[in-house]
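All protein chains but one are shown at their positions in the complex.
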Amino acid sequence: MAVDANPNPAASVTALRGFFDGDVWHSFRSSPVAIAAAVIALIFFVCALFADVIAPHNPFDLATLELMDSLKPPAWIDGGEPKYLLGTDGQGRDILSALMYGARISLLVGVASVLLSIVIGVGLGLLAGFVGGRTDAFIMRLCDVMLSFPSILVALMISGVGRSLFPNAPDALAFVVLVLAIALTGWVQYARTVRGSTLVERNKEYVQAARVIGVGPLRIMWRHVLPNVMGPVLVLATIQIASAIITEATLSFLGVGVPVTSPSLGTLIRNGNDTLFSGEWWITAWPSLTLVLITLSVNLLGDWLRDALNPRLR
Amino acid sequence: MLVFILRRLVQAVVVMLSVAFIAFMLFQYVGDPVNNLLGQDATEAQRIALRKDLGLDQPFPVQFARFAANAVQGEFGISLRQGRKVSALIVERFPATLELALVAGLIALLLGIPLGVYAALRRGKASAQLLMAGTLFGVSLPNFVIGIVLIWMFAVELKWLPSFGRGDVVSFGAWTSGLLTRDGLLHLVLPAITLSAFQLTLIMRLVRAEMLEVLRTDYIRFARARGLTDRSVYFGHALKNTLVPVITITGLQLGSLIAFAIITEQVFQWPGMGLLFIQAVQFADIPVMAAYLCLISLIFVVINLGVDLLYFAVDPRLRVEGKAH
Partner (left out) sequence: MSEPLLEVSHLRVEFPTRHGTLLALDDISFAIAPGEILGVVGESGAGKSLTGAAIIGLLDPPGRIAAGEIKLAGRRIDNLPYEQMRRVRGREIGAVFQDPLTSLNPLYTVGQQLVETIMTHLDLTAAQARARAIELLASTGIPAPEARVDQYPHQFSGGMRQRVVIALALAASPKLIVADEPTTALDVSIQAQIIALLKMVCREQGAAVMLVTHDMGVIAETCDRVAVMYAGRIAEIGPVADVIHRPAHPYTVGLMGSIPAMDGDRERLLQIDGAMPRLNAIPPGCAFNPRCPRVVDRCRAERPELASVGATSAACWRPVEVVR
């Protein structure tokens, strides 16, 4: 008998395949809301990913900007031009292109912080569940304390501290701090879920057998516990991406998020806010709409996913 | 029960100490503590004197103790950005935030609970489904987007309501209130609605979910089997059981309202603590940040404690008097 034989031989593969065959996929196909949400999310994702190629203009290339074209309304309104489909801002940047690049930044930061959240949360959860004792108690305490503080506050504090520590930080560092700030607001849910599953799995016989044989705890956690928690983690992740995007947008709107040179949707909204009163509504409206559509579609997907993966409702 | 209260008090003290510790670290090591206390316009002589006074060569615990003692008295030095005492700034700004948060919380409760109950009782009907779809929308809308949309609609286009500041306020000693003037109230409308939106959707979803759970219980079934009227069943029994967990959770939300006010205050330029904090973060104004952190933590800890006590008052199962016999 191989020492590290996984009792579920193709557990990871099966888990993934099980996702696409059978109930979940069928449930997806029969839910028009989920399909619509997925399509919308996909469109944004593709636009964001391929912004370089798809965007009609490059809003960051100062050479291509013409001040004469600033503050043009969307193409279907008097004064607009088809060249700038959604209008331009105060410096002649095409809004549509800025949207695509902005969406890319927003999605990048959102996804990155969720991934980091997962790593931190799942790691701590596994640790707490497996080691138990005081480590467990401490980590759970930490979770409680962190949960009692609203995410925006945590993110702001970390952002603020980062700024104070590195006042003239290069952009890359600013991004790192931002991602870290958002990640630290969301890891608790993963930690709790994974800890719960770990506690359950830890007592199962095959885990105990593996320990007796001498399989290291890391391997056990990786091979046995992890596949079993991926379902809830996936649902959490989808919902958290939406809230991470909102948190980043909020921070950027407040001026303490992404650096000014890489504007995200939040930054764009902030910029447009100044001209709202003079009637140039499109500079704020389009980024706001994009932001809402992205988070709405991701939330809908997350909702649907949670129902689809819920064994009780099947 | 006394044991429970004591334990929670100890926990509260521990949390406050940890927060004070973090604030202390900020104060000492991020930026210059002398600057933090004296402001940037102090003379060299003042600085040297303060250095000695502060005992910056003293061992760490002593410095921390000093900081903590100061913090308890509300002494956090001088704002780097404004050059005024932090405590004065906070006292000045606190009423604005508190009023905003309380009104927003009230709106969220007074609308959220009935709507949630409605959505639960009329489950499956189109109106209830529409409501729930609306909540999904509400959860996806960031606070500031709601604010901007409201401003655009009511202040820019319709010109019905003002869009920034607090309007006329009335002072009672240290407290300023915008609730007593028409102008103040008008200014409060849009920000309060914006702030309440997220909480409103949360409460609605929570109340609905709880109520549906409660309606499936045996004791509700038994109540119906005893022939009690629908009104008794829904509002006498189900609602009471639903509200117990809801009230405690919404109590906790009050704290997060004060935190989310940061965003709303920025959108509406509402002169509260949140705006102060944001400006402090942008400026790296450490004393204000530290003070805000401590104050917010205190508020949270007090609210948490209050909510735990509330649980006791409301749920008889927790008042373990006699043993079951």
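Every chain is named by a letter (A and B) in the order it is written, and numbering of its residues begins at 1.
Just so it is clear, a residue touches a chain if its C-beta (ideal position, glycine included) is under 8 Å from a C-beta of that chain, and two chains touch if they have at least 3 such contacts.
Computed from a predicted structure; not experimentally measured.
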Shown chains in contact with the undisplayed one are B
Given B:71, B:169 or B:223, the one touching the chain that is not displayed: B:223
Taking the entire complex into account, which one of B:91, B:111, B:244 or B:298 touches the absent chain? B:244
Tell me which stretches of chain B touch the chain missing from the display. 217-219, 221-230, 232, 236-237, 240-241, 244, 314-317, 321-322, 324-325
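Methods note: only the chains that are shown with their structure count from here on.
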Could you please state the distance in Å, as a whole number, between where the Cα atoms of chain A are centred and where those of chain B are centred? 25
If you look only at chain B, which of its residues touch chain A in the complex? 15, 18, 26, 30-31, 136-137, 139-145, 148-149, 151-152, 156, 252, 255-256, 259-260, 262-263, 266, 277-278, 280-282, 284, 286, 289, 293, 296-297, 300, 304
Please output the residues of chain A touching chain B within their complex, sorted ascending. 145, 148-150, 152-153, 156-157, 159-161, 163-165, 167, 242, 246, 249-250, 253-256, 269, 273, 276-277, 279, 281, 284, 288, 291-292, 295-296, 299-300, 303
